[in-house]
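== subunit A ==
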Amino acid sequence: MLSILDIIWVLVIGIIVLGFIAVSAMFLIWWERKVSAHIQSRYGPMRVGWHGVLQSVADAVKLLLKENIVPAGADKLVWWLAPFIVVVPSVMAFVVIPFGKNLIVKDLNVGALYLMALSSVCVIGIFMAGWGSNNKYSLIGGMRSAAQIISYEIPLILSMIIVSMQASSLSMQKIVAAQAGYWNILHPNMALAFIVYIISATAEVNRVPFDIPEAESELVAGFHTEYSGMKFAMFFIGEYTNLFIISAIAATLFFGGWQGPVLPGAVWFLIKTYGIVFVLMWVRWTFPRLRVDQLMGFAWKVLTPVSFFNLAVTGWLLLK
Partner candidate 1 sequence: MVVIEKIPGAELIRKVPGGGFFLTTSESFLKWGKASSLWPMTFGLACCAIEMIATGAPRFDIDRFGAGVFRASPRQCDVMVVAGTICVKMNDCIRRLYAQMPEPKYVIALGNCAISGGIFYYDTYSVTKGTESLGIKVDVFIPGCPPRPENLLFGLMKLQEKIRREKDAAR
Partner candidate 2 sequence: MRPDEISAAIRAKFPQVKEEAGTNYIIVPKESILEVSEYIKNPPLSFDNLHCITGIDRKEKIEVIYTLYSIGEHYGVTIKINLTSEDLNIASVSAIWKSANWLEREVYDLFGVIFSGHPDLRRILNPYDWQGYPLRKDYSNPQLIAKPRL
């Protein structure tokens, strides 16, 4: 039986997580704009708050006030649900992210599996957005996204499995604990798994060079072409939360999670996560985009065989 205390506890946790997500997404959007600006020898937002820190707040307020246009031929229900389905899995993923030794919502014993399962739900939302919009650009974007995310799921999962094998557990905390003193990234096979992971993860969150579902120069805005106002903002929040999640998973699986000297665990965790986020941003503002067939070819012809090979090697190393 759930006691009243449990319910309050769940609510508190929920509010904390949601608050963190909102703040983190806003911070990441601002940070992305600043990083891109400095890469492009500009300043970026400067006028609202110190170096424009409040820019995302202003954007959020603006988007809240925008009219919510529903396209005439839209599949209403699908169209309405899509942004939620994009956002909800990324919120749910926070459940198993270990921010610190005790700072985790629930250390599920199938944590890694749970994350793998969640990461593929997002594509349904994107495809719904593409289908429901009654816009050809959106449809192409949705199709591309489905193809892309399903292909990159396999190397992504395989590289996560390698880590689980090493730690002989699917629990996120146990994986972190297994890396005490010696991060996974320092093993050569793990380093390879990390590279595969980070490439596939970039594809999972549709960032350059794998941003073909929204490919601005081809598809105008891809699957969210028809979305305005807060619905569009939800896609944005979903995108940046996903970015945070994949970086957090990378930090947990390969960089020893919250472990580190002197500073508290949560700080270490955030430093590592934002470090990876920064690298992803750096990549985004440097590289051109791949074409859809090259992208699929890369997933099936390079990443998947490499991860299978890596899996075999890791298995052999463990049994040796």
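A few notes on this one:
Quick note on the criterion: contacts are C-beta pairs under 8 Å (C-beta built on N, C-alpha and C of every residue); 3 or more make two chains touch, one makes a residue touch a chain; residues count from 1.
How were these candidates chosen? In short, all candidates are chains of the complex that A comes from, given by their letters.
Here the structure is a predicted model, which means the values were calculated and not measured.
Note on this complex: subunit A touches candidate 1; the remaining options among 1 or 2 do not touch it here. Across the complex, subunit A meets candidate 1 through its residues 33, 37, 40-48, 52, 54-55, 57-69, 216, 220-221, 224-229, 232.
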